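What you see is the complex with one protein chain gone and the rest in place.
Chain nomenclature is as follows: A, B and C, assigned in order of appearance, with residue numbering initiated at 1 for each chain independently.
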Amino acid sequence: MLDMTNRPSGLANSPATIASVRDLTVHFPSKRGMVHAVDRVSFEIRDGETLGLVGETGCGKSVTGRSFLQLLPIPPGILAQGTVTFHPHARCGACAGTGCDACNSTGRRPAACPSCTGAGCAQCNGSGAETVELLRLPEDRIRRIRGDRIAMIFQDPGKALNPTLTIGDQLSEVFLQHRTEELLDAAGIGPEDRGLAARLLGRLASQRNGSIDNLLLSLPPLRGKRNLLLDALRNNVAAALAETQIANPYQIIDRYPHELSGGMRQRVMIAQALACNPDLLIADEPTTALDVTVQARILELIKDLQKRRQTSVLYISHDLSLVRRICDRVAVMYAGRVVEIGRTDRIFRNPSHPYTRGLLHAVPTAATKRGQLMAIKGTVPELVDPPPSCRFVGRCPHEKALCRSKNPELAQISDEHSVSCFIHDAAGAADAPSFDEKTQ
Amino acid sequence: MQLRDYVIRRLLVLPFLIIGVSMIVFALTRVGGSPIGIYLSHEMTPAQVAEIEARFHLDKSLPVQYFYWARGVLQGDFGWSGVSVAPVAEVFPKKLAATLELSVASGIVAVVMGLWLGTYAGARRNRPADHITRVVAVTGASMPNFWLAILLLIIFWAQLGWMPIGRSTPEIIALVPTRTGLYTIDALLAGNLVAFGDALWHLILPAITLGYGATAIIARMMRSALVEELQLDYVDAARAKGLPERLVLKKHARRNALIPTVTVIGLTFGFLLQGTVSVEIIFRWPGIGKWMADSVLRGDQATLMTYVLFTSIVFLVLNLIVDVIYANLDRRVELGK
Amino acid sequence: MVDLPSPSRAAAPVVRDSAFRVRMRRVRDLTAQILSNPATVIGSVIILAMFAMAIFAPWLTAPNTPDPYQMPRDWAATRMPPGTPGYLLGTTNEGGDVLYGVIWGARMSLQLSLVVVGSVLVIGCIIGSLAGFIGGKLDEILMRIVDVFLSIPELIFALAIAAVLGPSFGNIMFALAMVMWVKYARIMRARVIQIKNSEYIDAARIIGDSKLNIYLRDILPNSFTPVMVQATLDMGNVVLIAATLSFIGLGEAGIAEWGVLVSEGQAGIASGRWWASTFPGLMIFLWGLAFNLVGDGLRDALDPRTESSR
Partner (left out) sequence: MIRMERLTPFAHSGALASAVAALLTLGVAVPAFAQAAGNPGLLVHAADDEPSTLDPAQVEPGEAGETVILQVYERLLEFAPDSPVLVPGLATEVPSRDNGLISEDGLTYTFPIRQGVKFHDGTDLTAHDVKFSWDRVMTMALPEGNAGILSDMVVETAVVDDYTFQVTLKEVSASFLFRAVAAMVASVVSQDAVEANGGVAAGQFSEFMSTNMVGTGPYRFSAWNRGENLQLVRSDSYWGEPAKLDVRIEVGGDPDVRVLGLRAGEYDTIETDPSFIADLEGADGVTIYQEGLLLEPLHIGFNLNIVEGSLPDTDTISADFFHDRRIRQAFNYAFNYDGFINGPLSGFGEPIPHYIPIGIFGYDETAPVYQQDLAKAEALFREAGVWDEGFEVSVITEAGNLFALMSLVMKDSLEKLNPNFRINVLAVAESVFDDAHASDPIPYAMWAKNADPAADPDSFMQDYVHPDGAWGQVHGFRNGYENADQIAELIDAGAIELDIEKRAAIYADLQRLLYEDPMWLIGAQEGVTLAHRTWVQDFQMQPLWPRPSLKFALLGK
């Protein structure tokens, strides 16, 4: 059910979803055949929520996450079908970005559809909000969304930061790509200026500067303005770092990644991701590579920033307990498919897919007695040209012949809770599996 | 370890390595017999032979001979070149300038072409451009350079008559005063564009021949380094920031792929120096490579020793420079490990 | 990074008993991977053809008497062009049958590369692995020697040695071996140190294996990968370097060796007698190319960082 309370006025039918994935299917060719890495995955991310995407290594959750930024490895991968739509936000018209009730104090609200200016038309499915098809967006347009409207935090900050550039260099790039006009403004160059200085500084402020530009800009007449621009850039970077509670951000700016601790690096990544105040943040296992104590702090930070900015988050993780702590809703993926999706409390209270159940039993809690930790038997199936069947076949303790011959669809079993399993959706079949009945 | 300490430590070891090299080479050349042959003619009497032997201290024991040689070297006396009939120290700088000009020119060819090819192929992995580049690279590594030199010579000199051989047209270069010994530079310094064009024209074929193998090595390294870098997370992270592909490649991946490639480039200069031997022979380039080959064939040990010593020092210093540059480029490197 | 499903990750843990099986499977996988790369296949085919030519040389052409490694010279049929009856690829300046040189040259090159690479492999591996495994003073001394050797450019060093010893095929082999062992010692040492510090060696040590046992059973068998790649590349390189030495004039007169034939035949190219050095030159090129292709393929297959087969 869509939550309509935050519906911004002025738009005919503002969606409560910021992005939705429909039938996303990604294949990888291998020597033995086509690997169905992501298989008709569908879900949506609601405005302002944190959606957890959980599953074990190789279940396709990272590929799914990357599809939002067109970072799928294509080639060799093949995008077989599916769409990822996104509703970008723009500065709130009512308060000019300072934050008001209309925009829930975030200063931003869904951008109006360019073809109907918010009235609702075929283009925007009548929602009146700008709708972008991310997977098929041309390079120059996806580029403007990346890092600005949708940002990503990577699993290992040690690998995701370029080892040979300083923190400042790397963070600056976000501003240079997306905040060129503001930087030029700080240097006293208006959008109408066309002089040599404006051109040179314009190139500098958008990373199109060459060595001759640099030389000219280092000479006296242009130097002052250049320094103004660089100062503004530096301040922006420091401010972004400060947001993540890094002490002494101005010192960190000149450091190299390897000089920082893992936690600090991830803070830098987060600062980089949130620098442009994105509408959607893809966090791909952001704490996996960190120490446990650091993990908790980073998690708190993400949670906190998300609360403050009302950013929507897709939180990808294999760690159920983490997901439980941070997410509003959870989608469980198994072998390239979403097998269960729903509100966090429901899923954890009432796991309805045998796989989710297995996972939850595999998580030790304080109540787990020694020797009672359960492992799911068997191994993840090979996804090479799989037959139409439930993917959990072979590991499922409740499987029936039906499970091996037909593909269960995701179906709602209760409010805010959908599962793809014949236990809940036997469609009248005679040999429907049941939790009460163990096959082996 | 601090960069400076590391460099100092390496510099301190350097002389010992050089001494080691000189001893090995000295012992080696003498194992093959006395260097006296070069000074002899067929009609000499034993007394005359003995006289020559004494003149060059060849009648002493091996360590004593080494001592004489080493003392001479320290005083700037590298012995008498039988091939050039002049003191080695006198001929060497001139020959070196010729070789330097050639190897630097081919080095430039190799670095520019190698980096470009490697980047081009690495960024288009497994596409036709990549395959072609790999073919170029692997043929470059397997092509004997004397063979390539002969083929180019036949086509462009003997058949088409487009390219000259030698180092310059004597009548033209004679008008240029010698400052650096590098004809192209000297010609430019003298403002003589005709001489510059002439020197450059002579340089092209040998530089290409010599540079081809090195291009292959650099392109191969650059390609694989770039392919490796492009698979790393930070590249996707850069894309996720919204950087255009051009900048992802230029500012991130290529920059980092250059780090291992720089190592190879440094060592490639040594490779070029070796390659000069056959290329200089064929293109009649009066450098130390050809000199060395002549010396080897005629048993001119003083020249041989000087050459090996020199190239070894160049190798050692290049290695040091490469390590330092590497450390400077890649902040993660811990020196001394 | 793509989270591809990989069933092998969940494979049964490697235990000692199945080491052989694991290794066999690794060899099988490797072979499959190598054969999936067309460049490597081409290289392998060339190598096989060369080896076949080398091995069956006496049946392909009647061996020269008394010394089959000498070119058979017909002084009355010098400089015959290719296609002359009896001389399919023409004859040299000395009336030597170029075809004979091409075929027996393969035999000589095989001999050259096997002897040189084989001996440097043995010497380099022994010295390098001992230095790496024992460490301490021995390592220090050996590595200083290696440093000195490595500071002399390879070709120049070989040239100097061969020149001092005089022009002969044996001397070229000796010179090459003298120069090349250090490379292997260094690679092997680095690898052994890397393995020595790995966890499973620690495990073996904790179990209480003897040093010798650890060296022979755990370290040595696992250290060969990098040297084998180098050896494959060097199988081609030695022929190239030897040819360069021959070209410069250190080859043995009159023998059926490609480098010598190119060197002797290059003089005729200018006069239109391209065949005497073109064919042997082509063989050198192909030989080097083949081993480079296979060596590259092998390196790519063995080095998990450059999975170029994908």
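We adopt the following convention: a residue touches a chain if its C-beta (ideal position, glycine included) is under 8 Å from a C-beta of that chain, and two chains touch if they have at least 3 such contacts.
Since the structure is predicted, the reported quantities are computational estimates derived from the model, not experimental observations.
Looking at the complete complex, one finds that the omitted chain is in touch with B, C.
Only one of the listed residues, C:Asn93, C:Gln111 or C:Asn222, touches the absent chain: C:Asn93.
When the omitted chain is restored, the residue from B:Ile217, B:Leu243 or B:Ile281 that touches it is B:Ile281. Checked against the full complex, the one of B:Glu228, B:Asp300 or B:Asp323 touching the unshown chain is B:Asp300. Seen across the whole complex, the unshown chain contacts chain B at 32-46, 48-49, 51-52, 82-86, 91, 94-95, 153-154, 157-158, 160-167, 169-172, 174, 193-194, 196-198, 200-201, 281-282, 284, 286, 290-291, 294, 296-300.
Within chain C, the residues in touch with the undisplayed chain are 65-67, 70, 73, 75-76, 78-79, 93-95, 163, 166-168, 249, 252-254, 266-273.
Throughout what follows, only the chains that are shown with their structure count from here on.
The most distant chain from chain B is A, comparing centres defined as mean Cα coordinates.
Chain B and chain C have Cα centroids lying 24 Å from one another.
Chain C has residues 1 in contact with two or more other chains. Listed for chain A are residues 155, each touching two or more other chains.
The residues of chain B lying in touch with chain C in their complex are 17-18, 20-21, 24-25, 28-29, 31-33, 125-126, 134, 138-139, 141-147, 150, 154, 158, 224, 227-228, 231, 233, 270, 273-274, 277-278, 281, 292-293, 296-297, 299, 304, 307-308, 311-312, 315-316, 319. On the side of chain A, the complex with chain B involves touching residues 66, 69, 71, 139-140, 143-148, 151-152, 154-156, 159-165, 173-174, 177-178, 207, 256, 258-259, 269, 272. Residues 232-234, 236-245, 247, 251-252, 255-256, 259, 329-332 of chain B are the ones that touch chain A when the two sit in their complex.
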